[in-house]
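One structure is given below, encoded as structure tokens.
Here the complex is missing a single protein chain, while all its other protein chains stay put.
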Amino acid sequence: MELLALLIVLLISLGGGLLLQWWPNRRQPMATYPQRAPFLGGGWPDTHAWSRYHLRYYPMTLLLIAFEMEMMFMYPWAVVYVEQGMKAVMEMGMFLAILCVGILYGWREGVFKWQ
Amino acid sequence: MAVSWLSRLAARGPATVFPALGMQGEEAFYQLALHPEIELVDSPRHASLLLVAGGVPPELHEPLRRVHDQLPAPFTTLWYQSEPLLELQQAGVVRVDSLEALPDALVDAHRKVLRGELGVSPRLLVDEPPNPWRGLGDDGHGGEGMMGGVPYGRPMAMPPTQDLRDGLALDTLTFRLGPFFPLWPAGLEAEVILQGDIVQQFSVQSRPFPRAMSPVFFDAWEHAMSIARLERARVQYHLRALFHALHLAGLPDLAWRALRLAEACDRQTITALEKGFKDFERCLKRRGFFALHLPTCGTLNTEHAEALGGFAARAAGIEGDARRDDEGYRRLGFSAISQQAGDTQSRWRQRLAEVAQSLTLAARAQQNDAVTATTGVVETPRGVWRDERPGDASALLEKLLPGLEWGEALATIASLDVAGVSQWARP
Partner (left out) sequence: MILDQLIWPLLLVFATLGGGVYLLAVLDGLAARSFGLPQAQSVWLLPLSRGAWLLSQQANVTEAPDWWGWRLAPALYLTLAAIGLALVPWSRDWVATDITTSLVLWGSVEALATVVIFLQGWSANTHLALIGAYRYVALGLSYILISMFVLIGVTLPAESLALTQVVASQQELWNVLRQPLGLPLFLIVGLSITFRGPFNLADSTDLAGGTSVEVSGPQRLVWEFARSAMLVAFSGIATTAFLGGWLGPWLPGPLWVMLKMLAVLAILAWLGRWFARITPERCISLMWLALLPLSFIDLIWAGVEALL
């Protein structure tokens, strides 16, 4: 029943969004090439924009993966937390402490700069 | 008909205008920015009107045609104190030459466009891809195997070069950012080479149009001028520059307030201006203009600062101010203020401090009716004018911007005033 509801929501919103985008413009002609050129204030580009783009925050993404794994651990942990009591607190404390050391190390190494 | 009530509803909204500023077009721009029914947008795709304000020199007609064709249908063009392009004159474009009539003409044109009274919008450039690519290469996509060629009409960004910040060699993006880019001085055209969003190289192709200053400065160069009037003009200049920086910072209501204060500079009493400006400055600090937005990059070294002069030099610690040598100012107790770090943040702190100083000086000058004592030397807000007016400084950007992130680079350009001073005063 829940999945049916989600499916209905997905189909209606996706369909509605696409219809709203397509319907008012169904009879418009295709834009000319000069209209489709990238807006650069009147200038023109040398190349396509797609390229091996130099991402500046790649060191941060490595740290993110570590935290994502912690998040995966925390989903079931949160459900059984109250029953487990102090043991759960200890486990989570250790995990968080280790990852905090990771953040501190990253900060010292300049991982959060826009390199 | 559904179409008609929808377009009537749309016609009641604000007129969305993309301003393509030519020479001496800023006056119209500032007037329109204050008008509530006109919305000046940053991209031609978000506009239904193209306003060409001020004369566009012939070498910039091709960029103008490119921007014109980038507006989506339905749209129309309005020309303010500017000769319309030849191809458009047959289409019956609207030319307005008086500033009072301009806002109504824009709103009127917007309504006409939405009611469909203007017919098909003309396109100026030929409908062809920038490079011939159909039928070439293995699948007709313009490519030549693994590398090279012009897939889908443009080459792919290829040569990897070492980056300025961390030395990784990835692709660079090269493009020309043109004279009608709304977020930097009008007329500035530069070839920008980016890697990621860090500027690797910035070469100025076309300098920004010289800006017209208030006639008060021209008069002060020739004969003695009331210090109160001079300082009011200075405040107006700095507040208008602040408008651009605040728009860039995503604070449209503060930008509007700065412009309102600038317009009130001629009319209101000094005490009202001082109070208004103090509230405004407090607001700037509380809303994170310095803490969140302004970067601490774009530092000028000593030789650049000396060459630039004006508030930028004083922000870098060089305490040169022609007003110190003026007897009229000395009697009012003038002392030059300066900052230490010559970066973007300190340039704005310097400018705001100078505005506050100017208002205090104007208040004192008004009580004594003080006038300037020396002629032939004027400290304009842009720099000192001794024998020559302060000139264009865009070559400085080529040395200052490489290594800066995109947002930081634009904020740095907004904090400097690289356009030279025009030989004609503002009308």
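Chains: A and B, in written order; residue numbering restarts at 1 for each.
Everything below uses one rule, namely that a contact is a pair of C-beta atoms (placed from the backbone, for glycine too) under 8 Å apart; a residue touches a chain by one contact, two chains touch by 3 or more.
Keep in mind that what you see is a predicted model, and the values were worked out from it rather than measured.
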- Query: List the chain B residues touching the unshown chain?
  - Reply: 6-7, 9-14, 16, 36-39, 42-43, 45-46, 48, 72-74, 114, 129-130, 151-154, 173, 175, 181-183, 194, 196-197, 247-253, 256-257, 287-289, 292-293, 295, 405-408, 410-411
- In the full complex, chain A touches the hidden chain through residues 1-2, 4-6, 8-10, 12-14, 16-18, 20-25, 28, 30-31, 33, 35-41, 45, 48-50, 53, 55-57, 60-61, 63-64, 67-68, 71, 74-75, 78-83, 85-86, 88-89, 92-93, 96, 100, 103, 106-107, 112-114
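By definition in this document, only the chains that are shown with their structure count from here on.
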- What does chain B use to touch chain A in their complex? 20, 43-45, 60, 62-67, 69-73, 123-130, 151-158, 160, 163, 165-166, 168, 170-182, 189, 195-198, 405
- Item | Complex interface listing, chain A residues touching chain B | 28, 31-35, 37-56, 114-115
